[in-house]
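Here is the structure we will look at, set down as structure tokens.
Presenting chain A:
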Amino acid sequence: MFLTFVTFLPLLGAFALAFIPKENEGTIKQAALGVALVDFVLSLGLWMGFDNSTHAMQFEFSTSWIGAWGVNYHVGIDGISLLLYVMTTFLTAFSILVSWNVKKHVKEYMMAMLALGTGMLGVFIALDLFLFYVFWEFQLVPMYIIIGVWGGPRRIYAAVKFFLYTAVGSLLMLVAIIWIYFVVEDATGVFTTDLIFITKHLDVDLGTQKWLWMAFFLAFAIKVPMFPFHTWLPDAHVEAPTAGSVILAGVLLKMGTYGFLRFNLPLFPHASYEFIPFIATLSVIGIVYGALVAMVQEDLKKLVAYSSVSHLGFVMLGIFALNEYGLQGALLQNLNHGISTGALFFLVGVIYDRRHTRLIKEFGGVTNYMPKFAICFMIVTLSSIGLPGMNGFIGEFLILLGMFQVNKMYAAGAALGVILAACYMLWMFQRVMFMQSNNPENEKLTDLDLREKILIAPMIVLIFWIGLYPKPFLKTFDASVSHLVTIVSPDNFRPGKIGGSHASTKIDKALKKIEKQTHKKSH
Partner candidate 1 sequence: MLQLAWLIPLIPILGSIVCGLYGLKLGKDKVAKIACGGPILSFLLTLIVLLGFLLLPEGVHVWEQVLFNWIPVADFVVQWGYQIDPLSLVMMLVVSGVGSVIHVYAVGYMYEEYSFYRFFCYFNLFLGAMLILVMGNNFLLMFIGWEGVGCCSYFLIGYYYDKKSACDAGTKAFVVNRVGDFAFILGVLFIFNQFGSIDYTTVFSAAPTTLVYGSETATLICIFLFIGATGKSAQIPLYTWLPDAMEGPTPVSALIHAATMVTAGVYMVARCNVLFALSPLSMNIVAFVGGGTAVFAATIGMAQNDIKRVLAYSTVSQIGYMFLACGVGAYTAAIFHLITHAFFKACLFLGSGSVIHGMHHEQDMRKYGGLKDHFPITHITFLVSTLAIAGIFPLSGFFSKDEILFHALMDGNIILWGMGATGAFLTAFYMFRLVFMTFYGEAKYDLSFHPHEPSKIMTTPLVILAGLAFFGGLLGIPIIHGWHVLHDWLEPVFHVDSQTIIDYSTQHMIAAGHHVPTFEALTHEPSHNVPLEISLMGVSLLIAIGGITAAYFFYIKFPKLPDTVMGGQWGLELVKNKYEVDEHIDEYIVQPTVEGSFYLWKGDAKVVDGAVNGAAAVINWFSKLARPYQSGFVRNYALFMVVGFLAILIMVY
Partner candidate 2 sequence: MELFFFIPIALLSVLLALGVVFNSSPIGSAVSLIGMMLCLAGVFVLQSAHFLAILQVLIYAGAIMVLFMFVIMLLNLKTAEDSVWKSREHNTLLSVLTGFLVLGLAYKMVEIAMDSNFGPGMPVKDGFGTTEAVGTVLFTDYVLPFEVASILLLVAMIGALVLAKTKID
Partner candidate 3 sequence: MVELEYYLILSGILFSIGVLGVLVRRNAIVVFMCVEIMLNAVNISLIAFDRYNNQHDGQVFSFMVMCVAAAEVSVGLAIVISMYRNKPTINLDEFNLMKW
């Protein structure tokens, strides 16, 4: 119940905001921030009360929702979702403070932000396919509005593109969800969309698994976004207001990777195993491609957006290493990316607020006028390129470590991204912050004000905290990840395994069946 309360608190807040008159912008902002902060503190409470030693769902709450269909309101949190959850509450509060200077339609903006918060939080706690889908789609709307109303010049295009892209994938996922629903019903006679139950009882042959996997894949891959489904991202990021970008990078993209962890892996372990080369190839392409394209961007936000494509490629690679290193690394990298890229977007927003341009060539020598900003920007940049001692490194290294156990070439390809990351980030940094500026506009730049300092401080603390002492985070993932690994471990599916468990014999049979079919076809 507590979890539900924390999740819906922002939405309640949004409702409450509706009753504050439009003119009291100050009150509205303060109220929104207050709600978000309270929510963040409460979610920290969740973390405090979380038991690291078990993979079981915690703070679980389940009640019948649509009885006739066996749909439950079932929420709970485990090591995989907990930190994403906490990060979401954190970034919600962060974004509200980031957009303190929003000029237009303040009330609507804050309401959208808070509603978005609930949508995102719901995604991470839903343990019922139907419920998950509801949250998954629900959060689209506020984000769409935020991009479309408070965005840049091509905001409508970007917003619609964002919405439609995501909708395509998620609707196919809906089909798969319904399919699973009936498959489970066939097998057990129980109509239910309860994820825990389904995870236990879903038992389909490899061919079907692959189809279902693909349907889920599409939904999540678009969200992540994996190459080649990434094209909505640069547009959305560029056009979104700063806070929108922060949330987009920090949370929305994570929903995709979270989806893989929560659905694709446990529900279709064998298909996941089969698709390792596919995902790994796409991820490596994404990593290198994203980095290369980021290098030649002229717009700061676009650069960061493409760097996201690259970073998320790492996360995907880690997930599909299907071992603990990779998975933990991926989870950690999820957080890292949220923090680093969130902070990057914020910092880009800071200079955008002052100069109203994000074109790299307009800047230069900013360090002279904004030394504090320069320090923060440097730290965040280095964190983003994965300097050891900062957060990015741990995640990337674990991911590479995980993938290296699976396939050395993929790991090597991904590691290339590490080089390229240094190229594009530092080159950008040099052009923006260093050298002489030939633009007199830059001389008017003022350094970070108090609000901005307050905003960037926790990010920097987190960057070093995770980089130097990631144990609290890793321990949170630990039990859940190792449980997940027992389900998806490639060892379950390697054809040569002798005297295998129940699962593997079944899979062997399935494999033989497929062989036969292909055999027949070839004749």
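Assorted remarks:
Throughout what follows, a residue touches a chain if its C-beta (ideal position, glycine included) is under 8 Å from a C-beta of that chain, and two chains touch if they have at least 3 such contacts; residues count from 1.
Criterion applied: all candidates are chains of the complex that A comes from, given by their letters.
Not measured: the values here are computed from a predicted model.
Comparing candidates 1, 2 or 3 against chain A, the one that touches it in this complex is 1. Those residues of chain A that touch candidate 1 in the shared complex are 161, 165, 228, 230-231, 289, 292-293, 295-297, 324-325, 328-329, 365, 367-368, 375, 382, 387-389, 393-394, 397-398, 400-401, 404-405, 408, 411-412, 415-416, 418-419, 422-423, 426-427, 430, 433-436, 468-471, 474-475, 478, 482.
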